[in-house]
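Only a portion of the chains appears, each positioned as in the full assembly.
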Amino acid sequence: MFFHRQELQHEAKPEKPDAIYARKLQEVLGGQYGEITVAMQYSFQAWNCHIPGKYRDLLFGIAAEEFGHVEMLATMIARLLEKAPIGITEGAIQDDPTVAAVVGGMDVQAAIVAGAGARPVDSNGNPWSGSYITASGNLLADFTANAAAEMQGRVQVARLYHMTDDPGVRDMLAFMIERDTMHQRQWEAAAAELRAEQLENLPVPSKFPRPKKYLDAGRQYINFSDGEHAGEGSWARGTTPDGEQFVYVPQPPPGVPLGDVTRPDERFYGTTDEPNLVEKVAGTVKDALHRG
Amino acid sequence: MFFHRQELQHEAKPEKPDAIYARKLQEVLGGQYGEITVAMQYSFQAWNCHIPGKYRDLLFGIAAEEFGHVEMLATMIARLLEKAPIGITEGAIQDDPTVAAVVGGMDVQAAIVAGAGARPVDSNGNPWSGSYITASGNLLADFTANAAAEMQGRVQVARLYHMTDDPGVRDMLAFMIERDTMHQRQWEAAAAELRAEQLENLPVPSKFPRPKKYLDAGRQYINFSDGEHAGEGSWARGTTPDGEQFVYVPQPPPGVPLGDVTRPDERFYGTTDEPNLVEKVAGTVKDALHRG
Amino acid sequence: MFFHRQELQHEAKPEKPDAIYARKLQEVLGGQYGEITVAMQYSFQAWNCHIPGKYRDLLFGIAAEEFGHVEMLATMIARLLEKAPIGITEGAIQDDPTVAAVVGGMDVQAAIVAGAGARPVDSNGNPWSGSYITASGNLLADFTANAAAEMQGRVQVARLYHMTDDPGVRDMLAFMIERDTMHQRQWEAAAAELRAEQLENLPVPSKFPRPKKYLDAGRQYINFSDGEHAGEGSWARGTTPDGEQFVYVPQPPPGVPLGDVTRPDERFYGTTDEPNLVEKVAGTVKDALHRG
C-alpha cells in the first residue's frame, strides 16, 4: 500500500518562470531515465522479488522515494510554466522574437493539452513507456541496471544544472543530484553484497552451468573492426573479472556458410525459383475460387 | 563503413521446425535487450565517443559482431518457421489441437506479414524501438549500462535454453551465452579501466563538483517503506563504494509544504476559484467573437 | 511524498496457478484503463490542480490508493505464474496440448523477460504509455474522464471475473469491482459539485464566451449517415442538457468549395503543374551543385 502526504521532500520553487526549461526538466520526470522509470523499475523489482528481507526492503524503500521525486519535478514544472508566455496571443507581443523563441522551445502540449502543467512525457514529448523499465527477477542483473539508471539520471541532471541559472531550480537539482549519488552508491553496494553472499555472481546468471564446449568463446575478444588499439585494454589480455584469461583475436575466424535459403509453403507467395508453383497452388485453391 | 560476408559466425540450424519457439527467440533478436539493441547501442556510443583509441575500438569491435548475431538469430528463426504448421488450412488439420496450439503460440505476423520470416520485433510483436538504447557520451555510465544489458541478455538466453530441447537450437544458444559471458566481462573490465585511468569515477559523472550543502543527502538511506530489514545491508551502514560513510534514516524527515497551487492565465480554462473569471475572459475575446 | 507499507489492501492469493489468466489480468494492471493509468492520471491532475482544498485532496486520496491496486495485481500475477508450466521444457511434457495451449495463451515475456513476474504492460504485451492519461487542468473535463475511466475499468474487471473460477482471484476482483463502484460514484458526485458551486459548467469549458455567430451550429444534430432513427433520440429534439433547444438536420447542408490547392516553395519538390519549375530551381542551386 502507498500513502501520500501533502509535503514535498525538498523545496521546488523557481525564482522566475521559464517554459523552455520546463520542457527540458520533463526529461528527468518522464524520460527513459527519469523518475517515473526508476520509481516503476524498483517497484516491479520488489513485486517480482524472490527473497524476502533486506533486498526487497531496499527496493521498496527507494521506490517510494522516487515517486516523491516525480512529484517534486511535476510541481517545479507547473511553476516554471505558471506565468511564462506560452502562446496566448496578446496584441503585438506575438511579434516579439523572445516570445516566439519561448513558444518555439517549449513543449506546446504543456499549454494546449495540460493548461500549463506537467505531463508524463520526456523533453521531446514522447510519452513515458513501460518498455523503459528492467525487472528480470535476477537481482545482480537488475541492481546493475539500477546503478546504470542512476548514473544516466545523474548525468542528465548534472547537464540540466548547467542549463539554468535560476537559484531555485539549481537548489532543487543539487539536492536531487545528491540523492542520485546515494542511490548509485546503494546499488553498487547491494550488487557487491549479493556477490559476497554468493547469491549471484559473474557471469550473470551465475547458476547457469557453462558448457565446456564453448568456454573459449567466453574469453575471446574477437575484433570485428580494424582499430589498432583494440587489443591494448584490460578486456583483451590478462585476467577476466571472474578469474579466467582473456584472449585477443584480432581477426574474426572464418564462419560457417549461410546455408540453404528457406522454402516455406508456397501459399505464402514468397518469391522462389521453384518451377511449377503456379500449378501447385492453383490445384489447391481453384475449386473454391473458380466456382463463381 | 560496414562490410558483409555471406557467412554466419556460428551454425544456426534447428533439428526440426518449431514456430512457437521462433516467436520466443524474437525476444533476443528484437526485444529491449536483444541483439539489435546492443548492436545499435555500441555503434552509437562509438559514434558519440570523445576519446580516440582503445575505448572506441572496443565499441566498434563488439558492435559489428552483434550485427552478426542479429543475422544468426534471423536465420534460425526463418528455419524454425520453414516447415512448421503456421496457419495454412488444409482439410481437417485445423481441428487438430496441436496445430491450433501452434497457431495460438506463434507470432501470427511471422506468417501473415513476413511469409515465414524473422522480423525486428520482440516475442510479443512489439517493434524494436530506438528508445531501447543508451549512449550518453559518459563512458562509465554507458559501460555500466552495457554490462547490465549483457546480463539481461544472458539471463534471457539462458531461460530460452531451457525452453527447447532441439539440439541445433541449444548449440547456437550455448555459443551465444558464451559470447554474452565474454561481453559482460569486457564491459566490467573496461569500466574498471576507466576508473583506474582516472577518466571517470564514482559517483558518475565524477567531474561534477558536489555541493557541500547537500553532502548529507548523498549518503543517507532514507527508508520510505517500513521493511524492518532495510537497515541491515551494506548500503545503509559502513563505507560507501567511494569512501564516505552511509547513514541509515529509518523514517523520512518532514518535508516542506506543497505550497501554493499554480494559477495560469485564465485563457487556459483551468478550473479555479478566482471570482470574475468569466468577465475577465469575456472582456478579452468578446469583440472578436461577437462581431457576427 | 509517498510512503509504502508492506501490506496489501486486500488479499491477492489464487487457489492455483494460471499463466493464461495472469496475462489477462495484465490488462487491468498496465492497459489503457488499468490501475497504472488511474494512479498516474489522478496524480497528474492533483499536481496540475489550480484550487487548493477538497478537490485536490480527493485526487491525492484516490491516486495513492490506486498505486496500491497496481501492487495487488502485480502480486496476484506473480503468484498465478509461480508454479505454472510457462515454457520450460521437460521431456515429453512439451507435446502435451494443454501445456502447449498454456504457452500459446500466456505472455511469453512474463517468462523470458520477467522470470515469472508481472510487467507494466497490457494483456497483449503493449507497454504502458503516458499517452493513456488525461489531465487538462479543467476539472469538469477531467472528472468526466475519470468517471469514464472507472466505468471502462469496471467493465473490464467484470469481464475478467467471468473468465476464471478460481475463488481467490474472484474474491480479489469482487473487491476491486466495488472500489471501482465507489470511484465511479465519487467522480460523478465531484462533477456535480463543481457545477453546483458554479466553478465549471456545460459546455466545458464553460468560461469560453460562445460566439453569437455560430450558436446554431451548437444545437444542430446534423446527420452525416442515413440512419432513419437518428432523429428519434433526445439528442435531436427537445431541450439540451444546458437549456437550449436541439434542432435535427437530417441532411448536411452544402459546404463550401475545397478551394485552391497549395503551392509551396518549389524546393520541396512536391508535384505541381506549374511550368518552368526545373529552370527556377536549377537557377537557384546549380552554382553550388555544379562547381565540382
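Read from first to last, the chains carry the letters A, B and C; within each, the first residue is number 1.
We adopt the following convention: a contact is a pair of C-beta atoms (placed from the backbone, for glycine too) under 8 Å apart; a residue touches a chain by one contact, two chains touch by 3 or more.
The shown structure was predicted, so the numbers you read here are calculated from the model rather than taken from an experiment.
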Chains shown: 3; total copies of the one sequence in the complete assembly of this file come to 6
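In this text, only the chains that are shown with their structure count from here on.
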Report, in degrees rounded to the nearest 5, the angle of the rotation taking chain A onto chain B when the C-alpha atoms are fitted. 180
Shared interface numbers for chain B and chain C above half of all numbers used, same, or below, different? different
Report the inter-centroid distance (CA atoms only) between chain B and chain C in whole Å. 25
Euclidean distance of C-alpha centroids - chain A vs chain B, Å: 6
By residue number and range, which residues of chain C touch two or more other chains? 1-6, 48, 113, 115, 121, 127, 136-138
Okay, in this complex, where on chain C does chain A touch? 1-9, 30, 36, 40, 43-44, 47-48, 57, 60-61, 63-65, 67-68, 70-71, 74-75, 78, 113-121, 127-133, 135-138
Counting only contacts in the complex, chain C reaches chain B at residues 1-6, 48-52, 55-56, 87-89, 94-95, 97, 100-101, 103-105, 107-109, 111-113, 115, 121, 124-127, 136-140, 194, 199-200, 205, 207-214
Footprint of chain B on chain A - complex, ascending: 5-13, 32, 53-58, 60-65, 68, 75, 78-79, 81-83, 86, 88, 111, 115-117, 126, 129, 131-132, 134, 136, 138, 140-141, 144-145, 147-148, 151-152, 154-156, 158, 161, 174-175, 177-182, 184-190, 192-193, 202-205, 208, 210-211, 213-225, 227-230, 232-235, 240-242, 246, 252, 254-259, 262-265, 267-270
